[in-house]
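Excerpt of the complex: some chains, original placement.
Labels A, B and C are assigned to the chains in the order they are written; within every chain, residues are numbered from 1.
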């Protein structure tokens, strides 16, 4: 099975990388960009249930205090 | 706010609901004040008072009145820590206790600033961000004395990494999670800002599962003639740095309360990630403003945000301030005025600037891509007028604000009535030594240390890892901050929470001894200290009793060692659903060395040299790692014998200055056995030691080998220099106990009995394996 | 007349002070210039005799290490840099500076400056930032103006993204090209000068063919991950208490070569 976990900062928590990317895009002339937010994706291959993947998030991949995570099952290409 | 009519229950409820962390007495005091004024307080005013009077900001406990076992302690701070400094009255103490960091003389107009902070609660919830902003915060303390931050230290305490998941209460993160993200957070901030992390320690104990401890320290260079700390009426309050957001609201009051199951949900606003690059830019701007002499005062925005920064600056400058909150650049639209006023968003500083320099200062920050916004103006009247647009949202008299009610607390101390265990005398101590080397508190921290940049700036001349393979555990870091001078700064620390479980007095005494001897071991002297208490809820008499004992030891030992405290911090209320934190005191030491080329590393240098032990070994295995290995605590905790120790210390410095010391390592966790092993494998030089001549109390060989008695060193002396060395050391307790050897083995004997015989490679492997 | 060098800086650059010290040690002038001043044209590169892009975390190393500054340099200063380099003036990129040069398309520059990166400096195999002293072997045959006469050098690496990557499938071809052009400069080695052969920690990041530094086909632009400015004086060596303080540090020679070479151009 292939799971996709996506982790992003909760709204209101500073996303410094998003801010510098915005800065970089502006410097290259893309000055109509209003905002950039970043997220990280882990694609996890393994025979696990959604609950178990959720546990991976809680125990290693994400911090529920500052981050939101979403889990999606993706079809194996 | 409806306060004037409020009954006691209402006051208590209000304090709790608004997360003010104010006691009933304090709420009453506020009510009384506003009754006199004949009006209700605004929410901004109430929040301001809560911040200003919080444990975090004013150290109520340390400055309060304590009934301790029948004795009345009138301000623990004044009667212990600060008293040492006052009585020693050292001319080289340039600024102590009163500012963001302590400052001592260094070289000519240059001073060194040093500050260590804790960031425990934020690190429990958001370990990466909590640790990172801990580093960011203490760096701002240095910027807040116009210092150029040049080095960081970090001391971290976690629960055991193998703690069973099932035992974790809801809302508590696993020690391993906390450990890896805290370490990453510390590294990321220091590395990104280009400040080397040169010294630290990592400890593990069950008592840190619910409440990890994260100490972050920063050393900076100050130009004394540019140390401006007084704003005048008419000067502009300039807010510099990142934007103000809803993050970090109530951080201070959060730090002044216990952690509980819901902390995860309720304190989300206290969580921040930090932006080291922003702080790097701010730093550049500040140093330029300093060097051009454009400002009159500076402070960081830490706990309490603008409210504390402006309030404290006005108070210190004997003036007041008119503030316009609508001018503050915001991250989130529609923030309430009180939120703007107390937000603890990271990477912000307050700079006070005379009108005529304002344009230049704003330009300097613009060049660094940093916003600098005039938000207020200082006035002669000692009051704060806080406006939002036309509306006066707060009017506070500084006299009331800073006349913090003194609390009175009860403290008790009872001897825990521990017993010495009876261990069977081992035939062979080799396996024990190998196990000790692998214990998490002793084991190599190399895998962590290397993720921290300790080279950046090219000033670290004695590094955390030393020896033939650059992997031995150094005692202290030596910095050479100036290109045109050999004068150096020596940074070390001392911490041993295990001893506190027996008696906090001896924990504190031993921590001072350890910090000092680590510093001396590399050649440091003229040592200044920082104290950092991490304790449980001081409203509980038993917690406070231990704290009082620890503080008393600070006075006794530091006074005798002539090492003044220059700054410090206490973090109380470290309790969680798992109970109180292991009471912990960290002592950080800042020494100088006149010529860094004299500094001594801990690795043995070559075969054929003499090895001496300095100091006497006592039968003091209480709290030792040897006992811990077998699950015991014991009772005979190491003492500090100040006059014996002082003798040894002074003589060691003389010997180092004469160039007689080839290698030196202090004896700490694991005692003589561990220190000998570390010196040998770090130098890749064999070592043979006989316990027979070592100065010691009557005791078994295994006890002598692993006792952790204070004030001891192992020293390597060049073959032909024994006589010179012994002459310099005259009057000290010492003995020649062994020699370095070609054969790459550690051999320790007592009489005809071989206690330890091990290959250096096996010792090294045992030490490195645990945390690799 | 004293030579004058330009040291770039951007938000997050943090090795500019020690780099400046290294150049000034030879009696040169060294000016640390903010990238904004270069882009705005307030400061022109043509007046300088050499450029160093020092280490640090420009723009937080966000997106990829050196990417944002790299693109700013590559897109906004390209003409000036082209002219600078065509005049044979030396450009040195250290650590983050190397990453910047690669992202900017100034290295490896097989056929001159390119618009898209022709290589990448990926995450260390350990997935960690690493601070350690390593050995380098100078494998350049003489084209690189920074390393003439040098053999084995010791200095620290301090980075999290230093693994050289060449385009998949073309590695061997491009590698041969690097060799033919004499663009390979430093490789990670052991103390005796034998190659690390990918072995950790001698090769601290897993870099392709142990490559730690490359130059452009002219030999006047050098990018390297290790930090010569941190091995400039013996006192910063990690084991000087064993090996003594005689002589200069190995990093000294790289700056000396740069200065000596720049001298020949005036």
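We take it that a residue touches a chain if its C-beta (ideal position, glycine included) is under 8 Å from a C-beta of that chain, and two chains touch if they have at least 3 such contacts.
Predicted, not measured: the structure shown is a model, and the values here were computed from it.
A single instance of every chain kind is placed in view; the whole complex contains them as A x2, B x1, C x1.
Here is the rule we use: only the chains that are shown with their structure count from here on.
A separation of 37 Å divides the Cα centre of chain B from that of chain C. Each chain gets one centre point, the mean of its Cα atoms, and the points for chain A and chain C are 33 Å apart.
Chain A has residues 16, 20 in contact with two or more other chains.
In chain B, the residues touching two or more other chains are 275, 277. Chain A makes touch with chain B in their complex at residues 9-10, 12-14, 16, 19-20, 59-60, 63-66. On the chain C side of its complex with chain A, the touching residues are 39, 59-60, 62-63, 67-68, 71-72, 75-76.
Within the complex formed with chain A, the residues of chain B that make contact are 125-129, 165, 173-174, 177, 181, 245-247, 264, 268, 271-275, 277-278, 331-332, 346.
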